[in-house]
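Missing here is one protein chain; the remaining ones are kept as they sit in the complex.
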Amino acid sequence: MDQILSLATTNLLSPIILCFVLGVLAALARSDLSFPEAVAKGMSIYLLFAIGFKGGVSVADHGIDLTLGLSLLAGIVLSALLPFIAFFLLQTMTGLSRLDAAAVAAHYGSISIVTFVAATSVLEGSGIAAEGYMVAVAAAMEAPAILSALWLISRGAGDGDDRRMDSTLMREIMLNGSIVLLVGAFMIGGITGAEGLAKIDSFIVSPFQGVLCLFLLDMGLVAGRGLREEGAVLRPGPLAFGVLMPLVGSAFGLGAGLLLGLSTGGVALFMVLSASASYIAVPAAMRVALPEANPSIYLTLSLGVTFPFNLTLGIPLYVAIASALTGG
Amino acid sequence: MDQILSLATTNLLSPIILCFVLGVLAALARSDLSFPEAVAKGMSIYLLFAIGFKGGVSVADHGIDLTLGLSLLAGIVLSALLPFIAFFLLQTMTGLSRLDAAAVAAHYGSISIVTFVAATSVLEGSGIAAEGYMVAVAAAMEAPAILSALWLISRGAGDGDDRRMDSTLMREIMLNGSIVLLVGAFMIGGITGAEGLAKIDSFIVSPFQGVLCLFLLDMGLVAGRGLREEGAVLRPGPLAFGVLMPLVGSAFGLGAGLLLGLSTGGVALFMVLSASASYIAVPAAMRVALPEANPSIYLTLSLGVTFPFNLTLGIPLYVAIASALTGG
Amino acid sequence: MDQILSLATTNLLSPIILCFVLGVLAALARSDLSFPEAVAKGMSIYLLFAIGFKGGVSVADHGIDLTLGLSLLAGIVLSALLPFIAFFLLQTMTGLSRLDAAAVAAHYGSISIVTFVAATSVLEGSGIAAEGYMVAVAAAMEAPAILSALWLISRGAGDGDDRRMDSTLMREIMLNGSIVLLVGAFMIGGITGAEGLAKIDSFIVSPFQGVLCLFLLDMGLVAGRGLREEGAVLRPGPLAFGVLMPLVGSAFGLGAGLLLGLSTGGVALFMVLSASASYIAVPAAMRVALPEANPSIYLTLSLGVTFPFNLTLGIPLYVAIASALTGG
Amino acid sequence: MQTHKAKRVEITIEAVMQSRLTEALKKAEVSGYTVLPVLGGSGRSGEWSRSGQVSRAQGMVQVVCIIRPERLDDLLESAFEVVERYIGMVCVTDCDVLRAERF
Amino acid sequence: MQTHKAKRVEITIEAVMQSRLTEALKKAEVSGYTVLPVLGGSGRSGEWSRSGQVSRAQGMVQVVCIIRPERLDDLLESAFEVVERYIGMVCVTDCDVLRAERF
Partner (left out) sequence: MQTHKAKRVEITIEAVMQSRLTEALKKAEVSGYTVLPVLGGSGRSGEWSRSGQVSRAQGMVQVVCIIRPERLDDLLESAFEVVERYIGMVCVTDCDVLRAERF
């Protein structure tokens, strides 16, 4: 308990979280502070590239683990499974329509790479190592949830309306920029190894935390603006779901991590991935596949509730639990 | 005198100033060299964040000075006072209309954060320390000048036309992005202190000078383009004002700094703030509040005359005077 | 031969090349990964500034060589001469119209600064020094090829149509952003020397390789997209030209470098410059001066064929040859 | 396909005035609007371009609003109050829209 | 100068649908189209702005297509199939073009 508290305090007072809070407050106060879209996209390219590359280098260093394949598999299964649990909770706890519930569920099966990045930097700060290939697990968990959600809907539809997933959309999801960049950088890191890292570490290692600060400032601005403008869509039911679901998800991640026998850091990251909700790949896929679902609901829940929850309280909690249960 | 000359030479031959000069020359030669708007904005976000954060860390290190509050107050008073002096000089020296004179006056009461940043880097280069909270003083000096200028105009209008400052504009000015970012980063730096800085210093400290170079290259391009296209609006009167006013302003800053008993660096920065003229926050406010005032005049004066003057000759002069008078 | 192979392997497995390959593959797979235009332009500004500055510092360090002027002259002559050779080869090997052939020829006389940058980083990696002023030679070689190509066309036209080069276009070419930035940074580096570099080296030296990685990732995306969409225009003739011409060009560069008595690195860079083909300055000039020439042909050849060839196989080959012949 | 007569109002205005204009449009009860970025331009107050800016002060945007013909006058009056003292332009075109129920 | 009657079709649509729309336009055999960026907007589904985005999910673009009047119906039908279930707007204006042979 003490450890949780101390981790939570350290986390809450880190520049990264304070930057996020600054962004939320500035948006709520209606400041015109904003990042140009191109800069935000540039920073996210940087973060994805850096985190992927470092993951690959770490795999090159430690060799390919037997559990790598199993972890990928576990990630895919979790991503496909969690939407069903989320959907069930949503139907129980909230008055959302089937369509909106399915759309929200897709988000919670998938992952938030920024939450993942923030968690790795908390782990690093606490000197806890993690399997480098967790980055690949993150990539593997992006898409399956979308298929589960669409299946949930097509099952409910009953008619010929289940062709909402066409091959174009499938390709767009599997080859979306974030996945390609993350996996590509992971493979480049794996190929070039420590030698490659040495060449570019003053670009992808040293300034990383600082870029993450600015990126989270921007995320705070976006989340805050969302809350200000769309917060009203959140009645108590969905709100409670937005906090409960990451806890439920993390429990599944914990189970998977322990079963696989991952390190403390690996277990914590599995919890974080399962607990986090997508706000990039899945919303775009939902707009194409389920345009009638209300984006305000899923964006506000994922970005305005679950993301801040994980960032501030969730991550230290997951790390503490993982440490306790792995004896790390 | 020797010191002034040597400081001025060092300053003029620093990469920062040479980049600015390159920008001006490229623009005058009509090169199509230009920075994308998003990149320019990204760099300014970086600079504001870095300078604010470092200021906050320095306050956290040295503790909150008794003079902090007084310095803020002095900054606010100076910012509110200088427009009156500027207005008087403009009416005496130039044939500008009351409206244009008031608009220009607002700019000279407010501050240029880039001039401030350039001055801190000259101080660092000369190993002269300054109070970290001068960043907060800079933020405090942004807005009051606007109110003074609007008061000058409404007094002259005589009729019901004085409602040019509404609450929306007030909020826009007080919560404009630069102020929020500067103050927010200052507070984050103050909270996280040296420990927070350690996490991100390879992002906000090491590359700082380099980013400043590119930023000033862009400022040079913009200033040069302004001079080429609008330089014609500058008749000798306004031109002389653009060089005289910073000297007058710096004298007030000097007085304030000495009265407050600031360090050599603090006095120099107070001079720089008082001498500098805004070209971001104030022009935007003037477009809303005094749309009939001619933007070519105030932008060309502030960005095309006073900014280069301060950057090249003003800063070394202010630093030398501050050193001489504080025995620093 | 062994050295070539080992250099080629090291080169092919460097993060830089792998990033380029990732980009090409992502584009061919129709991923939506893309860099915002502003970010791409921001990175290219950074690279040009850094490479120019470092070149200038190196000249300041080693003093102005007698051969500097001769090298510039040689560069200009080569740039003006190579289009004739290219034009002749194109007329022999391909069925391109005079117009298209001239437009392509202009590209091969001019240079690709990114190829140059990649070559410098290979040289650095191999610990081979080069003359700092090769950057200035690169700048000098940008434009003359355009004039040669236009002369080729106007000679063929026979009528009053030779006024395709007007003074506006001339100014645009000579003062295009890349040249001004490269030469300007070179001069600033030359003026401020090692002292100036010390101030900003953690900005322009340490992160350089990493930025180059991301930049080449973007180049790969663009080249791959070009190949996917326009690759069809490449019949065997032009394709063969795209690989043969850099070899021919590099032979001329080799001759020039050896005649001038340059260092191993200098000779290699001269080969690289002569072998590389423009895809920034020249295409823009061709759109204005020869709008009837088909841009798909020259862009696909230069960016889709010659650029990847030089990047992967050409550079190690040129470096190996230069090493062998200068005994470096 | 079935289309319906409507008016397309295109207002070019300084970026600093954007939120004031859209507030006014909302008060005039328009059903929606679209904001387009502007790269540069020229007019009586001179020439400007986005890359020549340190601030938003001179930047402009274009606000496009499609409305039913009978609502045009209300909209123009509301817009005009905002545009009046500022630089900018209002241009109205006849158009046909699909899905008229949306307007 | 000699001009020719044509129709200018302006379709405002979510960025995620852009490639589907342009595919549909190509199937309707339009001779070309131009895509403009959209900064923000407001409609029945609320307000959005480009700087308030982590993803493309809410961003929009404007696709402008100039066609011969007789081809309008084909185009509208193809476009409508894509636009139908999505938010967005289709607005048609009469126009005159130079170089009619291009359309």
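Which chain is which? They are A, B, C, D and E, in the order written, and residues in each are numbered from 1.
What we mean here is this: a contact is a pair of C-beta atoms (placed from the backbone, for glycine too) under 8 Å apart; a residue touches a chain by one contact, two chains touch by 3 or more.
The model shown is predicted, which means the values in this text are computed figures rather than measured ones.
A.B. asks: Determine which of the presented chains are touched by the chain that is not presented, and list them.
C.D. replies: The omitted chain makes contact with C, D, E across the full complex.
A.B. asks: One chain is left out of this view; which of D:Ala6, D:Leu25, D:Val38 or D:Leu98 touches it in the full complex?
C.D. replies: With D:Ala6, D:Leu25, D:Val38 or D:Leu98 as choices, the missing chain is touched by D:Val38.
A.B. asks: Pick from C:Pro36, C:Pro246 or C:Pro316: which residue touches the chain that isn't shown?
C.D. replies: C:Pro36
A.B. asks: List every residue of chain C that touches the chain not included in the displayed model.
C.D. replies: So the residues of chain C touching the missing chain come out as 34-37, 40, 168, 219, 221-222, 225-226, 229-230, 279-281, 283-284, 286-288, 291-292, 295-296, 299, 303.
A.B. asks: Tell me which stretches of chain E touch the chain missing from the display.
C.D. replies: These residues touch the chain not displayed: 1, 3, 6, 8, 22, 26, 31-37, 61, 66, 93-99, 102.
A.B. asks: Applying the definition given at the start, please give the residues of chain D touching the unseen chain.
C.D. replies: 12, 36-44, 49, 60, 62, 73, 76-77, 80, 83, 89-94
Here, only the chains that are shown with their structure count from here on.
A.B. asks: Any chance you could name the chains that touch chain A and chain B both?
C.D. replies: C
A.B. asks: Minimal path length between chain C and chain E through chains that touch?
C.D. replies: Tracing touching chains, the least step count from chain C to chain E comes to 2.
A.B. asks: Suppose chain centres are the mean of their C-alpha atoms. Which chain sits farthest from chain C?
C.D. replies: Between chain C and the rest, the longest centre separation is with D.
A.B. asks: Could you put a whole-Å number on the gap between the CA centroids of chain B and chain D?
C.D. replies: 34
A.B. asks: Report the inter-chain centroid distance for chain B and chain E in whole angstrom, where each centroid is the mean of the CA atoms.
C.D. replies: Centres of chain B and chain E (C-alpha means) sit 45 Å apart.
A.B. asks: Where in chain C do residues touch two or more other chains at once?
C.D. replies: In chain C, residues 36-39, 42, 202, 206-207 touch at least two other chains, as defined above.
A.B. asks: Can you list every touching chain pair?
C.D. replies: Chain pairs that touch: A-B, A-C, A-E, B-C, B-D, D-E.
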